[in-house]
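Only one protein chain is missing from this complex, and each of the others stays in its spot.
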Amino acid sequence: MTMRVLTLVNAMHITASVYINDDEPGILADYEEWLEGLAPHAPVSQYLHNRTGEDNADAHLKRQVMGREVVIAATNSRLDFGTWEQIFHGEFDGRRRKRVLVEIVGSNGDQSYPGRHGLWHTKATVTEPPQGP
Amino acid sequence: MTMRVLTLVNAMHITASVYINDDEPGILADYEEWLEGLAPHAPVSQYLHNRTGEDNADAHLKRQVMGREVVIAATNSRLDFGTWEQIFHGEFDGRRRKRVLVEIVGSNGDQSYPGRHGLWHTKATVTEPPQGP
Partner (left out) sequence: MTMRVLTLVNAMHITASVYINDDEPGILADYEEWLEGLAPHAPVSQYLHNRTGEDNADAHLKRQVMGREVVIAATNSRLDFGTWEQIFHGEFDGRRRKRVLVEIVGSNGDQSYPGRHGLWHTKATVTEPPQGP
């Protein structure tokens, strides 16, 4: 029996991203520099959001470029990834401990016996140590 | 019994976005200014798309930065959001009345009795008043 699912993985913080790309140190450093060019942290006074007393407006912008979530198909507990696809959690603020939500919806895929279908749903939250600045 | 779902919320227009971020007026104004820097509206002649007679090429670009859709887990009719997560509809053109599609797929999560699983699907479209200049 083949188990087929969709997996949602999302950041639970609005200055963080979950994204899929290459697990290669150079490109990860390139992302940091590129994002800093698109949405510079300093001067912090350039952003209205920072009048609230925070200094992380740039992190809100960077997160939009990199995205909040990914949805991934999986077959028999194996993510249906291309050769180089890897999931990352990007944290652009670095203040608090961060959580990631993982939600799975799927079936046993036994299409001949609908009455025996086991639709299931699993949710997990993953807490990460803070990263950054 | 726990009801678990995935919720898709997407813009139905290609110059609009559905995204999740902070409901703070400063950051919303920061997004506008930042996007205008990344994809300026004027001069409208800088975009080939505007040769069609439209002047909204920049809105197509801005929408890609902010995204088309979000997928959100929910438990017992409550969105599984982090503390500050809020859904927004961003409209970068402002011409027509806009619609948003909301689709829900889920189960009652009673994993012990697969035969009694109630898979359900709900769709709604939400029409908003036009926003913008």
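Letters are used for the chains, namely A and B, taken in the order the chains are written, and counting of residues starts over at 1 for each.
In this text, a residue touches a chain if its C-beta (ideal position, glycine included) is under 8 Å from a C-beta of that chain, and two chains touch if they have at least 3 such contacts.
Note that the structure is a prediction, hence the values are computed from the model and not measured.
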Legend entry - For subunit A, residues in touch with the removed chain: 4, 6, 19-22, 24-27, 29-31, 34, 38, 65-67, 70-73, 75, 80-85, 105-107, 109, 111, 114-115, 117, 119
Legend entry - subunit B residues that touch the omitted chain in the full complex: 6, 8, 10-14, 38-39, 47-52, 57, 60-61, 63-65, 67-69, 71, 99, 101, 103, 105, 115-121, 123
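In this section, only the chains that are shown with their structure count from here on.
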Legend entry - Equivalent-chain rotation between subunit B and subunit A, CA atoms, steps of 5 degrees: 120
Legend entry - Inter-chain centre distance, subunit A versus subunit B - centres from mean C-alpha coordinates, in Å: 17
